[in-house]
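With one protein chain withheld, the remaining protein chains of the complex are depicted in position.
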Amino acid sequence: MPTLTAQALRLHPDRLLPSAPEVRSIARRLYDEVRDLPILSPHGHVEAQLLLDDRPFPDPTTLLVTPDHYVTRLLHASGVPLERLGVGQGPLSPDAARSAWRLLCEHWDVYRGTPVRYWLESTLVDVFGVALRPSAATADDLFDTVRDRLAEPGFRPRALFDRFRIEVLATTDDPADDLAAHAALRDDPTFTGRVVPTFRPDRYLEAGRPQWARDVLHLGAVAGVDTGSYAGWVAAMEDRRAWFRAHGGVSTDHSHEDVGTEPLDASDAERLYSAALAGVATPSGTTALRRHMLLEMARMATEDGLTMTLHPGVRRGHHGPTAARFGPDTGHDLPLPGAFTDALRPLLDRFGTHPNLRLVLFTLDESVFSRELAPLAGFYPSVYVGAPWWFLDAPDAIRRWRSAVTETAGLSRTSGFIDDTRALCSIPARHDMARRLDAGYLAGLVADHRLDEDEAAEAVVDLVRGRPREVFGL
Amino acid sequence: MPTLTAQALRLHPDRLLPSAPEVRSIARRLYDEVRDLPILSPHGHVEAQLLLDDRPFPDPTTLLVTPDHYVTRLLHASGVPLERLGVGQGPLSPDAARSAWRLLCEHWDVYRGTPVRYWLESTLVDVFGVALRPSAATADDLFDTVRDRLAEPGFRPRALFDRFRIEVLATTDDPADDLAAHAALRDDPTFTGRVVPTFRPDRYLEAGRPQWARDVLHLGAVAGVDTGSYAGWVAAMEDRRAWFRAHGGVSTDHSHEDVGTEPLDASDAERLYSAALAGVATPSGTTALRRHMLLEMARMATEDGLTMTLHPGVRRGHHGPTAARFGPDTGHDLPLPGAFTDALRPLLDRFGTHPNLRLVLFTLDESVFSRELAPLAGFYPSVYVGAPWWFLDAPDAIRRWRSAVTETAGLSRTSGFIDDTRALCSIPARHDMARRLDAGYLAGLVADHRLDEDEAAEAVVDLVRGRPREVFGL
Partner (left out) sequence: MPTLTAQALRLHPDRLLPSAPEVRSIARRLYDEVRDLPILSPHGHVEAQLLLDDRPFPDPTTLLVTPDHYVTRLLHASGVPLERLGVGQGPLSPDAARSAWRLLCEHWDVYRGTPVRYWLESTLVDVFGVALRPSAATADDLFDTVRDRLAEPGFRPRALFDRFRIEVLATTDDPADDLAAHAALRDDPTFTGRVVPTFRPDRYLEAGRPQWARDVLHLGAVAGVDTGSYAGWVAAMEDRRAWFRAHGGVSTDHSHEDVGTEPLDASDAERLYSAALAGVATPSGTTALRRHMLLEMARMATEDGLTMTLHPGVRRGHHGPTAARFGPDTGHDLPLPGAFTDALRPLLDRFGTHPNLRLVLFTLDESVFSRELAPLAGFYPSVYVGAPWWFLDAPDAIRRWRSAVTETAGLSRTSGFIDDTRALCSIPARHDMARRLDAGYLAGLVADHRLDEDEAAEAVVDLVRGRPREVFGL
């Protein structure tokens, strides 16, 4: 066991490839087919404004720690209060940033075996050229090095965007957003990347939310439509979807507690909508309305061709006191059991074979992969199995996912890799991870004598290039 | 990576065996113990009439594509309408057959990594001696070759039956079936195979079905019993079970939405039965009746010794328009979550330790294997864990199944391999796949130093020969 060099941080060229020599050599060849392909990122949370402004990132903590709930949640579990990591506090002072960075480095061991470790190591080495393992002893050095790099022109958002070879980047946006940043980017002759908006209407479908009535009236104002009736809500949505399409949008995203799509009679929909606007709807009423609205969204998708992605089954803001103090997306959104077969039946009965519909299903409940998602995607031409999401976007989980899905749905009914991240610097590491794992998975099929290597080579390229293009109409 | 030979279709002798050399060599030895053993197929959907008639199969499409929903569903998902595959259309014209075959070959890539690919490749190479990978370029050649082979005497059903070394083949039959084909086969001195019927009474237990009343009256007529009362229904069932036993039947099969077995009072059963006959039963009433009837079936099993297999948890005909146009078994039956512990408790409380009962539990929900099925089979002498079924009858899923089940229930509490297929030609490939995977699994235990190789050798033979004989009383 090495001792001195143990403090070094290196990325092994064979990382995540199968360790058995006979399989690894196949995997290396397959990985070589895709390692340098450009990145297609059809769903994520980097903001267009970041690329429009192209300002330097202020410090390593603000870039890599504070906004990333993958990072902060495990520190929190290890006894570090979120306030010491700068969560929910606006811009950090240099001292606060350094102090939070030290906490990360001192707790480096808690990330052993996690993808957070993998992404951060890749970022430090590949993006910032740092070759030192984080620890209490190295924290300040690392902070200074990365901070200094961030001040260089080559580390501004657009420079990184180019360096990462991002061909398409999708943002996630509110339907009421005017998409000015997207328009400005598109019109900026100095920026050649493709940044497309994603229509994320969740809040307008959740009539049980306290601010819902205000929100839908605002949406109506933006769309120039009276949303005082359900018909108006529908018209406003159609108007805003068209706006997103006109700004390059290729998909809509939906994340509700369940994927129920039971329709309402037209009159019931109007009645429930009115009750919700008046603040007198029951919880079961607003749930019924939301399911009907989700079905309505699918109908619109068959008309305008926007791909529909579903990310259901999360209990948001599980810890009330943390939600109250630090706001949403602070590490305590927690998975619920998944259920798709019956919940999606009304939608699929109507639109499942519609040539315009593309529906990508994600889950945080692994038992659903072989039981429901693969069987659905293996029959309905509109349905694709989404790549492993959130807690499942990690090497072992991705391996389990391919194993669970392929035998029923093959490779072509999956979505291609989705990074779903707000951490710009982690994008290349995430896509590279997926490519390595797919190469390893396919090498396993070859070693199993279930697939010839020429077909595996074609398949690994299709997963990187063909799937996202087809599924998101890129 | 080979290029020219890539178009060749070959079956590697080590396919599906562990790729690590030290484990593979053990697996090879274990596989050698079972590779040539005769096939026991105690549950499936090949029809007795096929063997009685022994007519040549008309063409490759009618044999391998149209009736096999494993094959057609993934083509359908890939945008091929079912009508272009001949589904639901009766005999195919030569042109239609060739055209559907071409669609299969053109979409060969969508089957990468699926067992459909594995079975079809095995069938083409091992059964038909074809060594060419399907593709748009080779489709016509393949079609002609297979079609010509099918005209030869050696490719008629009985010849294949003999060549496949099928020792026992179970069919699946309606309780009202007179089993004339089975009787004729048994009495035919030119056919020496053993073809046994399986009693599948589902439709008579689902009193919510529109045709149920008509069906039970017809069953009564066949049995010579008045099924106007629940007692009559019971008598008719007992009569028909006896008829099946007399014709060689060894098991009954049951596939309902759940495996509830809650008993009813005798008077409630009669009352609900009468209401159902009168067409005035509620959904909850017909469900309660079905659960009571399933318990009644278990009681009969303790008396007549027919093995009882349960295949629950499927939403049949998920896509209404496809069901309406193409009928049942057309690729959109979809799995539901499984639940056995509480649902089976009434049955097991009464009959779980009855020396005559053998109950084989199947599921499409993998989370159930380690949570419920293995724990049940590891205590109740009547319970066996059924082999992976339907979407789970594939290499990775079978490996997961052995891993999930063995540690709690051992090897002896599993059913032995069940092919459950209507595709005669796939039977040897399916059984061979299971033998390879079991050899690999046991080799893993040996390599792990959890089992000595002499015991593994005994076990692998027992899985092929001992388990089906014990579980199905063959």
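Should a chain be cited, it is by its letter among A and B, assigned in written order, with residues numbered from 1 in that chain.
The working rule: contacts are C-beta pairs under 8 Å (C-beta built on N, C-alpha and C of every residue); 3 or more make two chains touch, one makes a residue touch a chain.
Not measured: the values here are computed from a predicted model.
Student: Looking at A:254, A:332, A:402 or A:450, which residue reaches the missing chain?
Tutor: Touches the omitted chain: A:332.
Student: Applying the definition given at the start, please give the residues of chain B touching the unseen chain.
Tutor: 20, 22-23, 29, 339, 341-342, 345, 348-349, 352-353, 367, 370-372, 374-381, 383, 403-404, 406-413, 444-445, 447-455, 457-459
Student: Considering the whole complex, not just the chains shown, which residues of chain A touch the missing one?
Tutor: Here the touching residues of chain A are 1-3, 6, 11-12, 14-16, 19-21, 73-74, 76-79, 109-115, 117-118, 133, 315, 318-322, 331-332, 334-337, 364-367, 391-392, 394-397, 400.
What we mean here is this: only the chains that are shown with their structure count from here on.
Student: What's the distance between the Cα centroids of chain A and chain B, rounded to whole Å?
Tutor: One centre to the other, that is 39 Å.
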